[in-house]
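So that we are looking at the same thing, I have put the structure below in structure tokens.
Of the protein chains in this complex, all but one are displayed in their positions.
Chain lettering (A, B and C) follows the sequence in which the chains are written, and residue indices restart at 1 in each chain.
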Amino acid sequence: MKIGFIGLGNMGNPMVRNLLKHSHTVRVFDVVPELVNKLTELGCEAATSAGKCAHGADVVITMLPSSPHVRRVYQDAHGVLASVSPGALLIDSSTIDPHTARDVAMDALGKRLAMVDAPVSGGTGGAEAGTLTFMVGGSADNFARAKPILEAMGKNIVHCGDAGNGQVAKICNNMMLAVEMIATAEGMALATKLGMDPQVFAAIANTSSGRCWSSDTYNPYPGVIPTAPASRGYSGGFGTDLMLKDLTLVTEAAKAAKQPVMLAAAAQQLYQMHSTMGNGALDFSSIIKLYIKQ
Amino acid sequence: MKIGFIGLGNMGNPMVRNLLKHSHTVRVFDVVPELVNKLTELGCEAATSAGKCAHGADVVITMLPSSPHVRRVYQDAHGVLASVSPGALLIDSSTIDPHTARDVAMDALGKRLAMVDAPVSGGTGGAEAGTLTFMVGGSADNFARAKPILEAMGKNIVHCGDAGNGQVAKICNNMMLAVEMIATAEGMALATKLGMDPQVFAAIANTSSGRCWSSDTYNPYPGVIPTAPASRGYSGGFGTDLMLKDLTLVTEAAKAAKQPVMLAAAAQQLYQMHSTMGNGALDFSSIIKLYIKQ
Amino acid sequence: MKIGFIGLGNMGNPMVRNLLKHSHTVRVFDVVPELVNKLTELGCEAATSAGKCAHGADVVITMLPSSPHVRRVYQDAHGVLASVSPGALLIDSSTIDPHTARDVAMDALGKRLAMVDAPVSGGTGGAEAGTLTFMVGGSADNFARAKPILEAMGKNIVHCGDAGNGQVAKICNNMMLAVEMIATAEGMALATKLGMDPQVFAAIANTSSGRCWSSDTYNPYPGVIPTAPASRGYSGGFGTDLMLKDLTLVTEAAKAAKQPVMLAAAAQQLYQMHSTMGNGALDFSSIIKLYIKQ
Partner (left out) sequence: MKIGFIGLGNMGNPMVRNLLKHSHTVRVFDVVPELVNKLTELGCEAATSAGKCAHGADVVITMLPSSPHVRRVYQDAHGVLASVSPGALLIDSSTIDPHTARDVAMDALGKRLAMVDAPVSGGTGGAEAGTLTFMVGGSADNFARAKPILEAMGKNIVHCGDAGNGQVAKICNNMMLAVEMIATAEGMALATKLGMDPQVFAAIANTSSGRCWSSDTYNPYPGVIPTAPASRGYSGGFGTDLMLKDLTLVTEAAKAAKQPVMLAAAAQQLYQMHSTMGNGALDFSSIIKLYIKQ
């Protein structure tokens, strides 16, 4: 299987390495030459443009930072859609707004190309371990074609419905996560302020109706869960500014859909305030700093 | 064991019946005579005041609607604290503010009486089935004395620390729950508005970082979880106005402690708005009606 | 006219001095003896309890910190209501919740005493200059009796309707103020962040539909209004913690009335967060610090 891979950053690089481990032939491109060089040393072929990377490939995978990048790479005059061979499968793993994802997929369909959106969760750790979750939007046929390739990079490959639904699933899940993390931060901060031991309160909430992933797996209170970022100074994990990027995507998608999301909009503001105070690089669970004296 | 039980409403009545099943002798009191009569028919002795109900009992249990009721029943001139025998154990299962709980417990301590606060979760269903969770605040000794009695009425008896901590655990857990339910409602409403199937989105969130009790056990979107109130028109369950009562307690406790709880305060307002629109008697998961066209 | 005055703090002291200037005879009481002594030096008679201060007076004025103080001073067994002569006029200038104000006024009515609630605006500056605004709740007759006395201490004496309405007017006005100040802070912070001169933007808003007292008289951006606290490091003025007290009163009154106040509840939280960060003693317009880098 000849794969073209475009976008070789912190996520793209380990994803390519996992493809190589599964004996795929991978041609790579990035606008930063050093990122290309790192992978040619491991046996990848280098391309000098997105279009050339796509040319002749059976599958093209993209991992890009934002919607404008995706539009450019796919829709430019010499971009992927103009360069790829008929019958190729296109997989965009970037996290972008569903509207752009659907627009590009529609363009691909117009050229009789198979495309799925397949954003991931699991972060750089999951990318390296090959344990990412892929949320895939596209037809059942395209999902069936994409699945074995994605399995080289991930553990959990979920079909979310038609084109764009991978993005919808990703950003709506993260919207819930963002609010639940603040709910947990407020609960932990208030319970301890009112005199409870944080471990005791967390144990009770985690076996009660307040239970959520943010409380039982990723608790923001230092020391409650030894493996969580809160127990190592909020280093590693999922950065506040990355969460803020997803919240911005999802609140704008909600505005475009004329759908109220009261608490998510408030959460977006709180992470913004937290980032403005200089905490953008810390794990997003550090939002609890807004609630407890340091 | 001679038990005095004060407060015989929807919760108190089945709790007394479970005590009877465990062969306890129960003397009962309520300001509403009919509620007393229902239980004398089953073998309880009737008292004509709270003080007389407490007089001579080994254990006094109270299940009352609010803080002022608790103050009156315990602290009035002829109330429980003035009437009970030295050495008796006092258990208050009302949900009230932690400040009042601690104040009454301190009064009891001053009279060398053992007292715990032990609010419950599990609702009228749990009260009838004898499967309530009791969150208990008080010394280790008092907890040890209360535990076997509470086991006649509940399944899960948790020690939360010193006096008042039962209340703290209860209201802080419910505060998290209230926010997480809205997070779930916003996520379900937006994902479906953007084109996803509600079952598919719920399945993804429930195996991802957005997972919470409100999404995987009590999902507010009709039809996602057949046994949840959402799948039967939001009847039964935990009413919006009861959630609003707990949110009012917890946001006032936060104000008194000078502790910010931004999203909980916003949630309190949204449940208030929902109740004002006439939905106070529906299960609190009906808050999703603010987000989806009917 | 023989006046009894109870509560001799930062507000009460200058109010009494203005009464003396208008040749009233004033008997005073406070639980802090030094506060009493300061005024006996100026010719007031000292009382040793609230009840004794009220005994034989034509008019009793109270200026107390909170609802429980008002209840105690008026309703205790030897308090004002039990001690004052029939026909006396009672004026409570404390800022408290309307429910307590109405309850005490009802008690007074039951004893055939005339009572009005008359909270003030204008701060310690207005108290000293005798330019306070009094918002008066009570019958037209009682208002007519109170007016000439209040004119010794204030400039603007407004009849707000029946008992309690003085409090309603005061806290609802301050609720609007609290939100409008944040609206102004957000507008000033964003306009300058996007490149505008603060003076130019303020001038435009102040002649447009964004105009409000917080923008045209008390602008929170340093330097825009030379006489505002913002132009002297947020010293003087109306402290954040005082605003927080009023917001707590009004959001609790709203909860009791089952009335949503979404933005006021959010504002209460923001002032709380600002106070928690150590800014409680600064003028409330310092809330802009949440929005601009220092």
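Note that in this section contacts are C-beta pairs under 8 Å (C-beta built on N, C-alpha and C of every residue); 3 or more make two chains touch, one makes a residue touch a chain.
For clarity, every value in this text was computed on a predicted model and none was experimentally measured.
Visitor: Could you tell me which of the visible chains the hidden chain touches?
Guide: Taken over the complete structure, the missing chain's partners among displayed chains are A, B, C.
Visitor: Looking at C:Gly79, C:Pro98 or C:Gly130, which makes contact with the chain not pictured?
Guide: C:Pro98
Visitor: Just name the one of C:Leu81, C:Met175, C:Leu244 or C:Leu282 that touches the chain not displayed here.
Guide: C:Met175
Visitor: Taking the full complex into account, find the residue in C:Ile6, C:Ala47, C:Met153 or C:Leu290 that is in contact with the omitted chain.
Guide: C:Leu290
Visitor: For the chain left out of this view, which of C:Asn18, C:Ser215 or C:Ser286 touches it?
Guide: In the complete complex, the chain left out is touched by residue C:Ser215.
Visitor: Going by the contact rule already stated, which one of A:Asn173, A:Thr192 or A:Gln268 would touch the omitted chain in the full complex?
Guide: Touches the omitted chain: A:Gln268.
Visitor: Could you list which residues of chain C touch the chain missing from the display?
Guide: On the side of chain C, residues 98, 121, 133, 135, 156, 158, 160-162, 164-165, 168-169, 172-177, 179-180, 182-184, 186-187, 189-191, 193-197, 200-201, 204-205, 207-215, 217-218, 250, 253-254, 257, 259-264, 266-267, 270, 290-291 touch the unshown chain.
Visitor: With the missing chain put back, which residues of chain A would touch it? List them for me.
Guide: 248, 252, 255, 258-262, 265-266, 268-270, 272-273, 275-276
Visitor: Considering the whole complex, not just the chains shown, which residues of chain B touch the missing one?
Guide: On the side of chain B, residues 266, 273, 276, 290, 293 touch the unshown chain.
We adopt the following convention: only the chains that are shown with their structure count from here on.
Visitor: Per the centroid of Cα atoms for each chain, what is the distance between chain A and chain C, given in Å?
Guide: Here chain A and chain C have centroids separated by 52 Å.
Visitor: So how far apart, in whole Å, are chain B and chain C when each is placed at the average of its C-alpha atoms?
Guide: 38
Visitor: Taking each chain's centre as its mean C-alpha position, how far apart are chain A and chain B in Å?
Guide: Centres of chain A and chain B (C-alpha means) sit 39 Å apart.
Visitor: What residues in chain B touch two or more of the other chains?
Guide: Answer for chain B, listing residues that touch two or more other chains: 259-262, 266, 270.
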